[in-house]
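Just dropping this structure here.
The complex is shown incomplete by one protein chain, all other protein chains being positioned as in the whole.
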Amino acid sequence: MKKIMNLPENFVKEMLKGLAEAKPDTLGYIPEKRIIYRKDPFTNKVALISGSGSGHEPDQAFYVGKGMLDAACAGPIFAAPTLDSIVDAARLIDKGRGVLFLVKNYTGDRANFEMASEMIEFEGGPIVETAIINDDVAVKDSTFTAGRRGVAGAIFVYKIVGAKSEEGTNIDELKKLALDVNANVRTMGYALKSCTHPEKGSPTFELGTDEIELGVGLHGEPGRQRIKTERANVTISRLLDSIVSDLPFKPGCEVAMMINGLGGTPVSELYIACSIAHDILKAYGIKVFKSYVNNYCTSLDMEGCSISLLNLNEEFKHLLLMPADIPIRYF
Amino acid sequence: MKKIMNLPENFVKEMLKGLAEAKPDTLGYIPEKRIIYRKDPFTNKVALISGSGSGHEPDQAFYVGKGMLDAACAGPIFAAPTLDSIVDAARLIDKGRGVLFLVKNYTGDRANFEMASEMIEFEGGPIVETAIINDDVAVKDSTFTAGRRGVAGAIFVYKIVGAKSEEGTNIDELKKLALDVNANVRTMGYALKSCTHPEKGSPTFELGTDEIELGVGLHGEPGRQRIKTERANVTISRLLDSIVSDLPFKPGCEVAMMINGLGGTPVSELYIACSIAHDILKAYGIKVFKSYVNNYCTSLDMEGCSISLLNLNEEFKHLLLMPADIPIRYF
Amino acid sequence: MKTQKEIVVGIIEYISRNLIGAEQVLTELDSHIGDGDCGIGVRKGFEAVQKIIPELNTIELADIFKKVGFTLAYTIGGTSGAMLGTGFIELGKGLKEKTEPDILDWVFAVNFALEGIKRRGGNTKVGDKTMIDALEPAVMSMINSVDTNKEINPVYILEKALTSAREGSENTVNLAAKKGRASYLGERSIGFKDPGSVVICIILESAYDYLKKSV
Partner (left out) sequence: MKTQKEIVVGIIEYISRNLIGAEQVLTELDSHIGDGDCGIGVRKGFEAVQKIIPELNTIELADIFKKVGFTLAYTIGGTSGAMLGTGFIELGKGLKEKTEPDILDWVFAVNFALEGIKRRGGNTKVGDKTMIDALEPAVMSMINSVDTNKEINPVYILEKALTSAREGSENTVNLAAKKGRASYLGERSIGFKDPGSVVICIILESAYDYLKKSV
């Protein structure tokens, strides 16, 4: 394993330090609790917090900023954030309008956010609500009973609910909106190469030189099927077929499309996937309102991509187009 | 080799198609000539064109937009664009104020842009000027006599000159500005893993599992030195020492810092590099005005990063902060 | 004779010492079917518990468990942090305000903790290959002891419960995980023991050992 890092056990701490130092004016950082938060004194707004294991960057500390998240709690790599991190973040960021937790559906994440909510309630802290995100269609046919995983579709939830929260909307409506976005987004991905956990030092799974893993999870969990490599045309079709038939997305509907890199795949290849997906969706009669192509929710250095489709309505469109002043950007 | 692609020979064409389809409102695309251009009817502005071999995405088609480039000519992977692509782009995009070519210093790129200029002049086309970018400090001590290579520092040139061009500045001043930015930017990178050319199918060079290549080039050209892996602290120090002593950057100066991923490295690792670089520059007494951390100028799926420092003045700062409406973005 | 509070703090000291000592065993089990951090997390959690032992002596019985639970949840992180934290907190809640609970109160509280963990885990069931595979049989055994057999000797009750827990833990070897991180391995998780179930066994064993010595 080769990575740009010092000691593996300091991976997350040094990464978050780098983020805070890159944006000293807008971001606050509490190293002991691995919290990144908005430093500007926003008011009259429900605060949005997300958190999960690290290794999915830019998800989610890199989405903290006006118009998106207000704080993020980072756990160790691929492990849920600790209770105190969540509780402290909620206390710190609440502006009296309450705190909405946006949580991807994993046992550890759910359990820790749930405990944090109970603890905050117990201590008479801010009002807290939680919306669970579970957009991964790959898990449908499996025997796993922890339910569908939350993957890249979460970013659409942050974006839309984040934009809405800036309008001063109350916590119940925001939670409803979050669940509404979640109900309308579906994702599936595939891997060309496993990720390598910095503290483990070896790949999480082994793919042959001519194999790909369909429906892989964000922590290298096995997917639906391991198959031989094939032209991207064919693979992207498989992903889109699963996604489109799942909601289902109907001919004539309008979608936001996210082509999300898993960390080790260059944007050139993501745009090839984008080109292919456009052709396939056209054949389905599905209109792409806007394409989002980049690394949004990764799995360390995994190679591959996921595709998310979000079924749009006028409100979603409007909120997607609102600006988001987040640290991950080009200029 | 596994990549998200169909036929290797269609790699560039499909990627550019994906880009054009992702931004149908703002970008035009001429497939036969591999030109991406701004579709909005801007006026009273010198047009900026860059071009080079493909494989460095988002450089440079993904920087076409208000405030940055006006057109980009893509060559085949790692090969200069053809003369007609450059000539046609210049004719297409000129608004009567002339066209400035921003060209990274490679034999094929220089030669083709030079010919294009001569051809345009010969045919009485738009006024054309060229600024050559050569920011790579790695080449200094080598035996290559094609001169320093142009690498990620080019993006600062596009950004600053692009912002200035929107003010209606004339072509001579813009060229002067481009050369001034180039004179103040220095870059050096290192690779953890080679890239793989899609049409070649095997890695351009082979690094041992415990080796890194210091000063590697954007096409996998050998660098200054091949050494054993070491903590990122040490490697980033080596890069910054070479960069700082080259200009030289003096204590007290203010810089823009770019931590540029080479394509296969996740942003988490880039932010670790960012954290380390901040510490080292603090020790040098160099102030970081703004950090740019992402994949700006890549080498297909190469793993590693480059660091660029730009010595700032008030004008550079002002122009860096101007908005750029480019297709590569998050939201 | 020791007060119940003294005994409880003594048991917690035993549990802490034994689980810290089990770091390597737990980590190795978790590397097979998880992400290899179970031992590290549990060690960090109970090292933090060791630091608050003096404070535990000064507070109410139910609060001792809550305090331990929050400490674990604050320091472990991941799934086991939430599960063990929940277990101790709910045990505290299950004791209600009782300062001298009888054996039925204790079994009620332990069952309350079991239900809390199952709820926290997303309705975890026996057979999902988690700590519940050890904890639920143990609690069922306790209920059986006090209910059907009218047994009141806590050492006997714990001894039987520990046997059930160990059996349950051994059974996880043959199961495919359905909850938690190991579930992502699907069938490939068969053949390995669940680390969380071993944590439960060590907790019960520590309580049994301590009680046997002190009563």
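As written, the chains take the letters A, B and C, and residue 1 is the first residue of each chain.
By definition in this document, contacts are C-beta pairs under 8 Å (C-beta built on N, C-alpha and C of every residue); 3 or more make two chains touch, one makes a residue touch a chain.
Everything numeric here is computed off the predicted structure, so don't read it as measured data.
> Can you list the shown chains that the omitted chain is in contact with?
Looking at the complete complex, the unshown chain comes into contact with B.
> Out of B:Ile30, B:Leu83, B:Ile227 or B:Met322, which touches the unshown chain?
Missing-chain contact among the listed residues: B:Leu83.
> Out of B:Arg110, B:Lys193, B:Lys290 or B:Arg329, which residue would touch the omitted chain in the full complex?
Checking the options B:Arg110, B:Lys193, B:Lys290 or B:Arg329, the one contacting the hidden chain is B:Arg110.
> Could you pull out which residues of chain B are in touch with the chain that's been left out?
The list for chain B reads 75-76, 78-85, 107-108, 110-112, 114-115, 119, 142-147, 197, 199-200, 217, 219-222.
Throughout what follows, only the chains that are shown with their structure count from here on.
> Which word fits the touch map of the chains here: line, ring, star, complete or other?
Contact pattern: an open line, chains touching in sequence.
> If I average the Cα coordinates per chain and compare with the overall Cα mean, which chain comes out closest?
Closest chain centre to the overall C-alpha centroid: A.
> Where the centre means the average of the CA atoms, what chain is farthest from chain A?
Following the centroid criterion, the farthest chain would be C.
> Per the centroid of Cα atoms for each chain, what is the distance between chain B and chain C, given in Å?
Between these chains, centre-to-centre, one finds 57 Å.
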